[in-house]
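Here the complex is missing one protein chain, while the rest keep their positions.
Chain naming follows the written order as A and B, and within any one chain the residues start at number 1.
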Amino acid sequence: MHSVKLVPCELTTEPIVTGSSVLGVQCADGVVLACDTLASYGSLARFQRVTRFHQPAAGVVIAGGGEYSDLQQLFRITDNVYRQEFCHEDGWELTPRALHQYLSRLLYARRSRLDPLYNTVAVAGKGRFLGMVDMYGTAIETNLVATGIGTLLALPLLRKRWHEGLTMDDGLACLEDCLRVLYYRDCRALRTIQVAKVSDSGETFISEPYDLGNLQWKVAHAVTEKLMI
Amino acid sequence: MAGVGSGYDLSTTTFSPEGRVYQVEYAVKAVEQSGTVIGVRCVDGVVLAVENLRSTKLLQPNSLRRVFAVDRHIGIAIAGIGPDGRQMVSRARSEAQNFRNVYAEEIPPSLLAERLASYAHVYSLYWHVRPFGCAILIGGWDETSGPCLYIVEPDGSGYKYRAYANGKGRTAVRTALNKLNFDQLTCADAVSEIALMIHQSRDIAKDKPYELEMAWISEVCDRQFARVPMSLISSARQRAELEHQQMEGDASPGADAAEAAGTNVMEES
Partner (left out) sequence: MFRSQYDTDVTTFSPQGRLLQVEYAMEAVKQGSAVVGVRSSTHVVLATLKRSFSDLAWHQRKIVSIDEHIGVAISGIAADARVLTKRMRDECLQHRFVYGSAMPVSRLVNVIADLCQKCTQRVSRRPYGVGMLIAGVDETGPRLFQTCPSGEAYDLIGMALGSRSQSARTYLERHDEEVSSATREELIRHAVAALRETLASTRDLTLTAENCAIGVVGVGSDTRFHLYEYEEVQPLLDACSLESSPLQSASAGGADPPAADPEATDDATMQDAP
């Protein structure tokens, strides 16, 4: 008789190479996403110029934080989904909303298998779509997205600055300010960033990496002192 | 109705005394009965075309497709039993995706053809399955060698072709294909040549109405699979019909004479 042995096994319990916060804002004429280009190895700023953006099809951009290899896998999976759509040719369109739902199902299924993809992803798309999914499969459609430590540091700022009729350019300026704050405070952040814009009609633009200007370190000592009190 | 290889032709696992596998040959018969299917490799791409026979006017125009996208750079046209062909197409799609997942590259059409040939071959080996009743034309763009055309037949063989035709009108079309100058032929030329070939291969009195279904993978469309624009197809078809009429007109006295001669012979006998 052949007996089945149950071998205890351990799946990934923590991410290794990680990206930090992703920010997104829904504006009056489209959606803007922004994040830095760093993939840290623990506390080491290991890969400083990697993109965390992906455009699987016209009018859709996804950006993510967390385990970078899992993020690459997510990008490949979305590519496959869109390739299948290309082949179907049946007039059905995989909308950004449908992709968002797909990713939430995927991440939820993985976490239910106790083998999660360690990512938080933001989805931006035409028709002013903005949503995010975390590694547990929690899917939220919202006008403001901030992941990782950005939830604590950037979201309050974004909420304060956001108003009806915010243009994409204003939105972008707002995100840059938030990334500046994150660069000051988040030890896994970088001043090199990338932004993506998706207009209402689906025109998509992903910028080359560029450095944040106007950095102001004069008050740094005060911050430290204050913290030490 | 008894088959030529009576007794030896009931299963793919049976050889006839002459060393033939009749069941596979019968599968080829299924291919030969389909509407004409043509694939042509041109200098700037590859064109796949199907004479899509319409059995009833209740069919939605441009439906019942026989040409499918497999990946962004590969398409497949089916000659023979449609559902069997679709099965091959879904296999091809998963092969293409599989390759990409492993190598992070597009599958070379040659490799896809090889894998599909193996797939078809497996179905010609066992008693509990039957061979595919279809031949498939794989048109694709190869990173290194450019446009290419491969054929996988029901017996599991795969060949590379410059141009290929199968189905009802294959004999006439193959003759016509041999006359093409492949060193200069562009996809746009091929579209009108194919329209003419298909039109000429038909028996207007007997054959069902048809639609021309065409797709290409060419420079024009970024080396991606795309349907040939309907306007291009219909103008090619109109030209073909016109040209055919003119040729008929030129040839008609002779044809009449031949027909008259034919009836005479009949009467004498």
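The rule is simple: a residue touches a chain if its C-beta (ideal position, glycine included) is under 8 Å from a C-beta of that chain, and two chains touch if they have at least 3 such contacts.
The structure displayed is predicted, hence computed values, not measured ones.
Participant: From the list B:V43, B:L64 or B:L111, which touches the chain that is not on show?
Facilitator: Of the candidates B:V43, B:L64 or B:L111, B:L64 is in touch with the missing chain.
Participant: Return the single residue from B:Y123, B:W141 or B:Y164 that touches the missing chain.
Facilitator: B:Y123
Participant: Looking at A:E93, A:D115 or A:E203, which makes contact with the chain not pictured?
Facilitator: Per the contact definition at the top, the residue touching the missing chain is A:E93.
Participant: In the complete complex, which positions of chain B touch the hidden chain?
Facilitator: With respect to the unshown chain, the touching residues of chain B are 1-4, 9-12, 22-23, 26-33, 56-60, 63-64, 81-84, 86-87, 90, 123, 127-133.
Participant: Which positions on chain A touch the chain that was left off?
Facilitator: The list for chain A reads 88, 90-95, 97-98, 101-102, 105.
Throughout what follows, only the chains that are shown with their structure count from here on.
Participant: Counting in whole Å, what is the centre-to-centre distance of chain A and chain B, each centre being its mean C-alpha position?
Facilitator: Centre separation, chain A to chain B: 47 Å.
Participant: Would you pull the chain A residues touching chain B in the complex into a rising list?
Facilitator: Answer in residue numbers: 76, 80, 83-84, 86-87, 89.
Participant: Applying the document's contact rule, which stretches of chain B touch chain A when the two form their complex?
Facilitator: Listed in rising order, the residues are 68-72, 93, 97, 100-101, 104, 225, 227.
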